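The structure is given below, and queries will be raised subsequently.
Note that one protein chain of the assembly has been removed; the remaining protein chains are unaltered in position.
After this line comes chain A, so read on.
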Amino acid sequence: MLTTAERRTAIGTGLSAFAALVVFVALAVYALFRPDLPPSQTSFWTPYTMRVLRFTLLQAGLSTLLSIGLAVPVALALARRPRFPGRLWILRLMAVPMGLPALVAALGLITVWGTQGMVNDLLLGFGLDEPVNIYGLGGILLAHVFFNLPLACRLMVASLDRLPGEYWMLAAQLGMKPAVIFLRIEWPALSRILPGIGTLIFMLCATSFTLVLVLGGGPAATTLEVAIYQALRFDFDPARAMTLALLQIGVTAVVLAVLSLLPAAEEASVTTGRRSRRLDGRGTASVIWDAVMICCATLMLLLPLGAIVWAGVRADLTGLLTSTAFRQALATSTMVALSSSIAALLLSVAIIGARLTVRETKTPGKPLLALSAALGTAPLLVLLVPPVVLGTGWFLLLRPLASGSSLTAGLVVSINTLMALPFVIRVLEPAMQEHRRKTGRLTASLGISGWARIWRIDRPALIRPALLALSFAMSLSLGDLGAVALFASNDFVTLPWHLYSRLSSYRTADADGLALLLGALCLVLTLIGTSGYERRGNSHG
C-alpha cells in the first residue's frame, strides 16, 4: 500500500543497491579474466593447481563426513533425553563456535591438541611418544569438526525434536526396539535434512581460509584460498592467483547449485521447542552410551574454549590493552566493523524494500518480477565469490595504482559488507515483511508517508531487528582475517591481523591475550545478534 512515488523510490533504491553490489563483484571477476598475462603462465591445469584443488576437495569432503558422522550419535543422544539438567546449556554451547573468530578457535585448539598441548601431555604421561600433530590435514579436520559438528548437531536435534510426540508413544506401545526406532523413525527424519546439512558444511569447509592458513599451509596442506593468498603475498604470482581464484569460483558454483536443489534444514526451535516425552532408551547401557556421547561432544567444545580463557588470563592483559599497537588495531577494526555493518544494513534494507514493494504490486508485469527475482539472488552472488577471491580481483585491478591505506580500508570495508549481507538479509527480511503486513494498510489509509512513516511507524518496530543484524555483522567483520590478509600493511592492521602477526612471530603470550579479548568481543556481539531467536521461541513455549 504505497503511493506511486514511494513505489518508484523503493524500487529505484533497491535497484541501485543491487547494481552497486553486482558491479563490485563483477569488476573483481572481470579482473580475474584479464587476458593481458602471457598464456604460458595462465595455464589452468598445472600439477600444482591440481594438487591444491584435490586437497581442497579432500579436506572439505573428509571434514563433512567426520562432522556429520560424529554429530549423528550426539544428536540422537540429545534428542532421546529431552529433559536432563544442562541440556539447554549444551545446545547453547553448540552455538558458540558460530560466533567465534576462526583464528581465536585455532589458538584454543592448538593449546589443547598442539605439540605442547594438554592431549599430548596426557598421551606422554601414558607412555605414548607419538604426539598428535595439529598441523596438516589432521589439524584442519579437527578444526572443521570443532566448528561444524555443533552446527550439524543443532540442526539434527531440531529436526528430531519436531517429530510429533505421538510417534514416541506409539513406538513404546508397539514395543519397537532401539534399532527399529532408529530405522523407522529417527533415520527417515535425519536423512531428509542430511544432504542439505552436508552440502552446507562442505561449502563452509571448501571456502575456509583462516583455519587452513594457521593449521595447514605447507605445500602438502594448502587449499585454494590459502594458495591464492600465498601466490599474491609471498610469490607475487598474479597469474597463478587468477587461476586458483577461478577454480575456487567453479567449486563454490557447483556446491551452491547442489545446495539450492536440496531442502534446507530449519533450526527454528532448537532451544525452546516443545519437549516430547521419550519412552525409549531406559536401559543402563543406553543411558551410559548417550552420556558418553554427550560428554565427549561437550568436552570437545569446552576444552578449546576453556584453553582460550586459561591462556588469555595469564597473558599481560593490561600491558596489551595499553599498548599502542593494540589501540591502533582496535580503532581500525572498530572503524571497519562499524562502516561495513552499517553499509550492509543499508544495502539490505534497500534490496528487501524493493522486493516487498514488487510483491505488493497487484499486477507487477514481467520486468518487475524479473527484477525481484534478481534481487533475491543477492545473497547467493556474495557466497559464489568468496572474500579472498573478491580481494584477489580487486588487488589485480588496483595494482597499477599507488597503494594507500585509505584505498585498502575502503576495500576491506566493502568486502566485509558483502560478507555480512546474506546474514543481515536473513535476519531483516522476515521482520520487514511482517511489519509491512501489519502496518501497510493502516499507514496508507491514514496517509502517513515519507520520513514521518520511517520515524513513527518503521523505526519503533524495526529498530530491534536492525540492531541485531548490525551486531551480528560487526562480529563477522571483527573476526575476519580473509579480506585483511591480502591487504594488510604497517598502516592498516586490524585486530585479527594483529593477532595473526603476533602468532607468526611466536609472541604466543600476546597472541593468547589478544585471542581472549577478540573472542569475548565477537561472542558478546553474536549473542546480542542472535538473542532475538530465543526470545521469539520463548513466547511460544
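Basically, contacts are C-beta pairs under 8 Å (C-beta built on N, C-alpha and C of every residue); 3 or more make two chains touch, one makes a residue touch a chain; residues count from 1.
Just so it is clear, contacts and distances are computed from a predicted model.
According to UniProt, the chain absent from the figure is "Thiamine ABC transporter ATP-binding protein", selected among "Exporter of polyketide antibiotics", "Thiamine ABC transporter ATP-binding protein", "Pyruvate dehydrogenase E1 component subunit alpha" or "NADH-quinone oxidoreductase subunit J".
Taking the complete complex into account, A:L183 is the one of A:L183, A:A331 or A:L446 that touches the chain left out.
Considering A:A20, A:M169 or A:L467, the position touching the chain not shown turns out to be A:M169 (whole complex).
Residues of chain A in contact with the chain left out of this view: 164-167, 169-177, 179-180, 183-185, 188, 277, 279.
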